[in-house]
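Starting off with a structure, shown below.
A protein chain is absent from this complex, but the other protein chains hold their places.
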């Protein structure tokens, strides 16, 4: 198998996550839906810590939702209990109400998994897509600028 | 939004699943990683009930694993607590050690979500891909024959 | 180890649940938090199917919540991937706003796990406990009558 190397662009938002007992299946390998749960956690932390928009407040206070409309994922190297993995978030596209996000799971310069996800901002009350608020859009654009390769 | 209609081919393996309290997020909508967990459950049941190859025995007895190598998913209509959804499994491709599977989530003839997943059969002891055993391959081919559209 | 035998009282609400790949840990045994998730699912089905009070409607429509205030559990026999387990719900106590529920996990007359849980009905809007509505209380009392041993 040819290994993919990955080095996050400088300024990219990266968090390390332990692969726990509870993430692993009877084969001793991280069960894949847990990866997607980790990605959602990364997006939460990115919004709150990097963009300065508290994720819980966006959902519970402002009644916004961020459902995914499309997702694709390549699984390259499995993770096992006791591993610590690094997750890096990159923005690929900013639409009117949608964001194209890539999340790369890597360790020691080797890419283990790469997901590309499109999320659309919606109003939970109107139950329809709404444009990204200007301040949030500006924060995402600034992040793109900081991490451009 | 244009709705996609879906009618499973005759003979296709379909199971109904309730969308439970525990599947739903603070927005009242099924949290997407649970969908992937449901897909794995569908593959288990399909293997055991439709193909006649007990999934638990394949894993624990024969030490095979079925990790996903690629996955993509379009989310079209969200599901809410109390919904019952139908999941249909279709085989799109049979490789040497891999299977291309589509899972369609639908209700009342409307497609809610469609995933396309590639899984590769591996030996948990050798930690590498192995060819599909002949009996399992034959069972999958027979299923394809029964569900050809 | 002395095995506990269990035969559900006639009329008791019992559902069978498969122990799936995703429920099991690297030791091949059902990971215990999944048991609690199964219990919540059993309570949902009991409410909807046995008591005639749609659980999703109680939560989303009537804005009731059913948080647990106390829970205890004895784990006697582990479950493994591929097992099918039976879950039986018994009511032990009906309070003003609380219910004492026992859930017994068993198979082939052997008790595997027994949980005793106290849940209190609360208004999600008032954020405080509220009395059980009369119709729901009556349905629970009728269930107790049917399953008295």
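As written, the chain order gives the labels A, B and C, with residue 1 at the start of each chain.
Quick note on the criterion: contacts are C-beta pairs under 8 Å (C-beta built on N, C-alpha and C of every residue); 3 or more make two chains touch, one makes a residue touch a chain.
None of these values were measured; they are calculated from a predicted model.
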Displayed chains contacted by the hidden chain, counting the whole assembly: A, B, C
Touching the absent chain when the full complex is considered, from A:54, A:72 or A:86: A:54
Contact residue for the chain not shown (choose from B:43, B:81 or B:140): B:81
Residues belonging to chain C that touch the chain removed from view: 26-29, 31-34, 36-37, 40, 59-60, 65, 67-75, 78, 124
Chain not shown, touching residues in chain A: 18, 20-22, 28, 37, 40-41, 44-45, 54-57, 59-60, 80-82
Footprint left on chain B by the chain that the document does not show: 21-22, 24-28, 31, 33, 81
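Everything below uses one rule, namely that only the chains that are shown with their structure count from here on.
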Chain centre separation in whole Å, for chain C relative to chain A (CA means): 35
Between chain B and chain A, distance of the C-alpha-averaged centres to the nearest whole Å: 24
Separation of chain B from chain C, taking each centre as the mean of its C-alpha atoms, in whole Å: 29
Multi-chain contact residues (two or more partners), chain B: 28, 37, 40, 59-60
